[in-house]
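For this depiction, one protein chain was excluded, whereas all remaining protein chains were kept in their positions.
By letter and in written order, the chains are A, B, C and D; residue numbering begins at 1 in each of them.
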Amino acid sequence: MTTIQDELRETARTLLAEGQVDCVLGWAWEEELQRAVPCFVRAAEDAKRLIWDERCVVSLAPFLLHMKRQLSSVRTEPSRTAIVVKGCDARGVVRILRDQQLERDEVLIIGVVCQGVGDPDNRPAKCRECQYHVPPVYDLLLGEEPKETQTPSSPLLERVREIEGWDVADRASYWREHFSRCLRCYACRQVCPACNCVECIFDSERTRWTYKRTTAEENMIFHAIRAFHVAGRCVECGECERACPMGIPLMEINKKVASDIKELFSVPDAGVDLREEPPLVRYETGDLDHFV
Amino acid sequence: MKRVGVFVCHCGSNIAGTVDCAAVVAAARRIPAVAYAEDNKYTCSEVGQEQIRKAVQTHNLDRVVVAACSPRMHEATFRKTIASVGLNPYMLEIANLREQCSWVHSDRQAATAKAIDLVRLAVAKVLYNKPLFTSTLPVKKRAVVIGGGIAGIQAALDIAEAGHPVTLIERSQSIGGRMAQLDKTFPTLDCSSCILMPRMVDVGAHPMIDLMTYSEVEEVDGFIGNFRVKVRQRAKSVDHSKCTGCGECTEKCPTQVPAEFEAGLGERKAIYTDFPQAVPNKPVIDRDHCRYFLDGKCGICRKVCQADAIDYTQTDRQVEIEAGAIVVATGFDLFDPAKYGEYGGGRYPDVITGLQFERLISASGPTNGEIRRPSDGRVPETIAFIKCVGSRDEAHGVPYCSRVCCMYTAKQAMLVKEHAKDSKVYIFYIDVRAAGKGYEEFYQRAQTDAGATYVRGRVAKIFPRGEKLVLWAEDTLIGKQLELEVDLVVLATGIVAREGAVEFAQKMGISYDGHRFYSEAHPKLRPVDTNVDGIFLAGACQGPKDIPDTVAQASAAAVKVCSIFSKEELETNAMVATVDENICAGCFHCRAVCPSGAIDSKILHAWVAGQDVTRRVATVNSGVCQGCGSCAAACPSGAMNVGGFSNEQILGEVEAL
Amino acid sequence: MNKSKRDWEPRLVGFLCNWCSYAGADLAGTSRMQYPPNMRVIRVPCSSRVRPEFILRALQKGADGVLVAGCHPGDCHYTTGNYYTRRRFQVIKRLLTFLGVDPRRVMASWISAAEGGKYQQVVTEFVETIRELGPCDFRPTNGQIFVPAADERTDLGVVS
Amino acid sequence: MHKDNPYLPSLATIQGIEDLTSDVRLLRVTLPAGFSYLPGQCALLSILGVGESTISITSPPTQPEYMEFAIKRVGKVTEAIHEAEVGEQIGVRGPMGNHFPVEMMRGKNLLFVGGGIGLAPLRSMIKYAFDRRSEFGHIDVIYGARSPQDICFFKELTESWPQQPDTAVYLTVDRGDEAWSGHTGFVPAFLEEIAPSPQDCLAVTCGPPIMIKFVLQSLEKLGFSRDMIYTTLEMKMKCGLGKCGRCNIGDKYVCVDGPVFSFAELGELPNEF
Partner (left out) sequence: MTELWRIKKCDLPAWLNIWREEYELWGARPEGPVMRYGPVADATELVLQVRTRDSAKNMFFPATETMFSFRHDEQGLELNQQLPELKARLLVGLPSCDLQALLVMDNVFGGGGHADPYYSGRRQYTVVVGVACEPGEFFFCQDFGFGPDTPTGADLFLWDDGSNWLAQAFSEAGARLLQAGDWEKVQATVPNRSGPGGWVSADSVARLRERFDDPRWERLGERCLGCGACAYVCPTCHCFDIDDMPHGLEGGERYRRWDTCAFAGFTAAAGHNPRPDQTGRIRQRVMHKLVYGDFRSDRSLCVGCGRCVAACPAGIDIRAIAREAVREKKEVKAGA
């Protein structure tokens, strides 16, 4: 029976051949690297290099955003790019669209049904928690809706509750120890679909927002501010933690903020609905204020 | 290096009393960026300001820090001072050494150390100040006056007389407000309608005044010079263009309901005018009680109306008025006597409020001016007036004095002499407050001519005995308990803010105090302004006051409105948001949080890689922007900034902590 | 540079909204209400002007506690400003608590232009809470922060 | 440079400030001890607390008591320099980079083609040549600016330099105004008009990148070979020691191997400047 990968290659080939899109962004297998990497296919006959299986961990949404900001993709006449997305990547694409960094007609979303990626017996936390085996937004969908999906556990949420249980001093030293490893390479920022500013305040030359020192407490300030800037917009795709060369558990922070926002303002998940409003730029007169 | 001038004020002894100003100046001189520092006794005085001007010129300072009282007091003054010597007025920061330092700390060393730190913060901020400029906006030369009492009437007339169009909005059927319910007014005892009615007629007839009665303000937005007031004109069910005001319909209307105007002592019909001399003197139908609207029967008024003016099909209409300034004159309510269970207010029919008593003695009142007991209609032989009911009472009532009760109780005592000359009058009081012009003499006449017996002491309890009412009280002057049997008790209930005053203030965006009276911008310097430019206050909605003060305040508010309308254009706020178009990503989080809709978008063209590329960025309408800075906080990349409170300025202050 | 608790004076920062809280503070002044001098006030047009970057930089620069004060919800001079503050502040406070900053160090309060007494009470209680909590250990660990010599560094002076 | 810590600036006092145009200011600072340099070299000026910026030295080394820098207000540091006052201390680090090929230029005719603020590095060499006039041949100075108000060193260009022996100064502006009686037109066209002979002549040109591109074509058209045309590169530099990697183009570090390059050398570099 035809696998999703075959359908994907066929779809990509026809899209390129018919000129509906000028590029299909998907995964390709790198033998030497033993990893699936993002690959921009522009010629129809190269469509056969596209793969789809559980090795396709990288989220392609940030590459769509950054690719559009390169000089090579500057065009006056409208161009359309297809992107292959699993559930969490689709939320990343919705994030980029909702932050108005791309027009809806610039993107053709090819959704694939995903049962989880990475190492089968040690799935990443986001897959064990995943409720979007079918991408929430797509133009084309490959693969059928899974009949029964195992009930998603929530390892990350439990970890967050566990950390919340510690007393303040333990939490402070836990994070200080993690943040002392941070090199400020900004991989977490560059792979984040919600971090789509043209110039980040941490790169600003004009305004002295913070200092560019990598002491433990200035790294804490960087991560606290970044977590706040994406608060309510983070789609929990887990890319920041995957990209961090120093293995800092960033998803624990994002999960904490996401669960707080869901609890405080009872808003739906980020990046699911194309008409969603980021919760921190809206208000309800009836919002509770526990802190006063 | 930027050249900062620091001017530390003694404010007489207000600051110098607790803060060692010389030490503050010495510390300021040690800051590298400070080119000149001095202290003077009164910086805000002409001498003080001259010293600043001279120092700016001789030491060619490019920015100034004044360490004195709160910026809310003299920021505008000092901006003019430095502008007069060529500096941009916004190259100024104020360190609040008085209200937030010398007045609130007693330890001299700690206060001085804090003062030095506050000056450091101000200097750190001023280093990042940038010249700001105002732009201009056209002024809509129409005023909206909300509330048709004496305050609203006076303000409307003054503005109209100055040649500007006014829309006067009144919630009830007729203008006149509380004053129309009064019989006589103190201290001259001239009849209330005699001085009020001509004004009401003037308003009704004035070509420049559009009168909108039976209407309520729903929403106000915009800003000074460009307000948009949404008003809901409730359906009157009477076509006032046809109605001649003959009164036939009111005559024939079968439905009787308690009349708000009569304070519960009288009744009115379903189709009614508030009182005979109402303006407009054309009735409205109270749809909550009119039989036609309740169960579809009746319709007598339509039958009897020769002018065929009755129109049941009328619906509420929403009107939007563009106005350059607004005067709020929404008046007051009276304290609910029922809160004093021990007085039996609202339970014993013969315990009435001062307003109800006013209706009794009023010729157009339910008893045509005769003082009669609501219970059995007899003329009361002895009447007891009790003052400070609700006022000056932390526990059950309000802590403040309502200013008018002493005078209107004295007046009512004198009127008892006219209407029921052989009735005996007792007045229970704590203090007598008669501070106005001719007030004290009026109070003495109440004692001598009216023969009122003033008993100093609070009444403890009132209870009925047979047809009489028994008062237990204590005469604190002679220290004796006394029991008094009277026929009628009049409670001088205090003035409280209108019910719904808070919602209205939130609608207008103006602030209100702990007792829900609207807050003036500054009690002494700007008593009729509110914190929203272009919205002014008149009358008791700002706090208890008598008619002379109300009228004075109304005229003051009118002059403020006219001063706005005297200019062709208005200077806009200089401290507005600005966009750095190089780093704006066009995510428009700013637009989502902007309260005044000041943020729009525009397309930027750029020549990139040999092609004309476009991208969308935010723009700010500096006329509409009020400088709240909410957008600057919502903008992740810091592209959005606010003049006067820019990211750099605030970060500079934090840096100098 | 962690001073021992004995001779340490809490350093607090207050971001006060110009229309309500700053006016409330002024009212406390005109009413001569006394409160400890540990609070440094930074005036902002609206409490919604305060960004988390300001709060964190203040903690980094040696503040032991940060207050954000604004009008009561509904009273905001800009009608909706403090609604956003309310949402943002709750998120940043829980986030900082999660990252190891003691929740009592960062507080918000609605203080209207008429509540001079409440401002006095908020400041006094805040100083006591922080005095009990001790200095904030947020200062840089290995960075050699250069601070002017103690005598010029206008510390708060010892309040007996 | 400080002998054991090349990052430590030495402190020089600002002696004089003169505004050449609305956004270009001439700064005269004391010469730090042991600071010797050759024309074309740069120095790193520091406003402590704001940052450091690479500025070419515009005074000739033959001027013993002071150094001059012409600073255009373009960024954070240059803005802070513009706010500095006479008598203030400013950090100076350097000299940095190579210098004009003074040995090669001895005995030759010299052609200086400058645009806008580009005249600053050339002025160092021009005044050096005037102080040692006999060692050099005929000197032509061709200078262009956007408008008469943007002309730097107006007095020297119109009064002192033309008086120098065997020296010709040609001035043009892109857009003249009523008070301007001189030549109007772009520098490359003006250069071809003047057509100085490439015979035994070395050309040096500095200015905005577009002007340099066309001046190069004109010079080649006039017969100048690429290894006889020099320029200085305007790059972002931080350490000035060839360590921080910022100014690396191809095999060269502009702050150590440059900023003066011949066009022959520039030809070999990838075009990333």
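Everything that follows uses one rule, which is that a contact is a pair of C-beta atoms (placed from the backbone, for glycine too) under 8 Å apart; a residue touches a chain by one contact, two chains touch by 3 or more.
What you see is a predicted model; the values in this text were computed from it and never measured.
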Given D:106, D:155 or D:243, the one touching the chain that is not displayed: D:243
If the hidden chain were put back, which of D:75, D:137, D:162 or D:176 would touch it? D:75
Touching the absent chain in the whole complex: find that residue among A:30, A:53, A:139 or A:164. A:30
Can you tell me which of B:10, B:120 or B:545 touches the chain that was removed from the display? B:120
Checked against the full complex, the residue among A:159, A:181, A:262 or A:282 that touches the missing chain is A:181
Quickly run down the residues of subunit A that touch the omitted chain. 28-40, 46, 49, 58, 62-63, 66-67, 69-73, 177-178, 181, 183-187, 189-191, 199, 203, 205, 208, 211-215, 239, 242-243, 245-248
Residues on subunit B that touch the omitted chain in the whole complex? 30-33, 120, 123-124, 127, 655-657
Absent chain, residues of subunit D that touch it: 1, 4-9, 11, 46, 48-52, 74-75, 78, 89, 91, 209, 234-236, 238-239, 241-246, 248-253, 256-257, 270, 272-273
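In the analysis below, only the chains that are shown with their structure count from here on.
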I'd like the Å distance between the centres of subunit A and subunit B, where a centre is the mean of that chain's Cα atoms. 53
At least two other chains touched by the same residue of subunit D: list those residues. none
Counting only residues that touch at least 2 other chains, which ones in subunit C make the list? 53, 57, 74, 80, 84, 88
The subunit A residues in contact with subunit C across the complex are 160, 163-164, 168-169, 171-176, 201, 209-210, 213, 215-218, 220-221, 223-225, 227-228, 231-232, 253, 256-257, 260-261, 264-265, 279-281, 283-285, 287, 289-292
For the subunit C and subunit A complex, residues of the former touching the latter: 52-53, 56-57, 60, 73-74, 80, 83-84, 86-103, 107-110, 137-143
Per the touch rule above, subunit A residues touching subunit D in the complex are 205-206
